[in-house]
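Every protein chain except one is present and positioned as in the full complex.
The block that comes next holds chain A.
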Amino acid sequence: MNKINHQQTANNVETQSVERMKAKDPPTPSKKPKSPKPQNAVTIAVSSRALFNMEFEQQIFEQKGMEEYLKYQLDHETEPFAPGPAFPFIKALESVNEQLRNLYPDSEELFDVVLMTNNHAHAGIRLINSINHHNLFVERFCMTGGNSPIGYLKAYHTNLYLSADSSKVREAIEEGIAAATMFSAEKVTQVSETQLRVAFDGDAVLFSDESERIYKTQGLEKFFEHEKTYENKPLDHGPLKGFLEALGKLQRKFYAKGHRIDCPIRTYLVTARSAASSGSRALKTLRAWGLETDEALFLAGAPKGPMLAKIKPHIFFDDQMFHIEGAAELGTVAAHVPYGIAQKMPPKKTKDI
């Protein structure tokens, strides 16, 4: 944590740099808090279509092309967009930040949201108007005018990238950045405004797809055998392990101030592994990594939708579209992680891992 030595700063009258700002009194309530340095924060990059509902505009782009699309955006510049699939998640991040700032006023270990969009800057004013309208704390954005976001994602030390464009998400994952594809949904359950809830699938999300490969290529029996044999060997990491780790770091800050039971961040493992057998390796792997989830739900192949509907997470990550669709049907915001063997093989009709 950065402790500011007011006495020392007062002596350096000649220095004319950004450091001067820290010497001032803490900002008055009406002033917006300063954005944290990217390397200190947990940075979430979100695309415009994930944050806002731009389905109508997207249709115009697909059917009539770029010029028409931009003209439409310009003509409707003062009309704010409605919330998109990532919106409740982003709002919950802000709530966690408020609570973190109350406990640690000088810390930069906070969530930071960057709008990372392929959009032309022509649509920029409408996006800024929408951010203002919804009172979101998004201060940073990159409107890349068609260029790839990958370089910028890295420049911002992005911990998680959410986009409606699966090809960009795939590109990000290939570059080692945690990412997931978001979909607009018909029905979305009301979620908590004060407690951030994030649910993860295990294989090919937190863990690598090594065990899933065995299931898909050699069948369920072989999978059970393999997991039993290697029960004490930690699985390799998957694309979202780092994000769980980042969440855990923030959780521990709340624990340190006595907020264990009512922690504003809650994590869930929702896996098709079974508690009686294959689940053990999953838990042992997390333990070996020094990580944990608040709850671990072993469904032994049962559909994930109903369980998620009970949990009401702000976001659920899974590598298989079958589970994403099942979750969305019952109102959960589910994001697809396009990683591993499941992307190349069609889903089996029997129980899926």
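In the analysis below, contacts are C-beta pairs under 8 Å (C-beta built on N, C-alpha and C of every residue); 3 or more make two chains touch, one makes a residue touch a chain; residues count from 1.
Here, contacts and distances are computed from a predicted model.
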Omitted chain (choose from "Cytosolic 5'-nucleotidase 1A", "GPI-anchor transamidase", "Tub family proteins protein" or "Chloride channel protein") - UniProt protein name: "Cytosolic 5'-nucleotidase 1A"
Option touching the unshown chain, where A:V96, A:L110 or A:M143 are the choices: A:M143
Contact with the hidden chain (one of A:P38, A:P234, A:G248 or A:P303): A:P38
Hidden partner chain, touching residue among A:L70, A:L291 or A:L330: A:L70
Touching residues (missing chain, whole complex) on chain A: 15-18, 20-21, 24, 32, 34-35, 37-38, 66-67, 70, 120-122, 124-125, 128-129, 131-132, 138-147, 151-152, 154-156
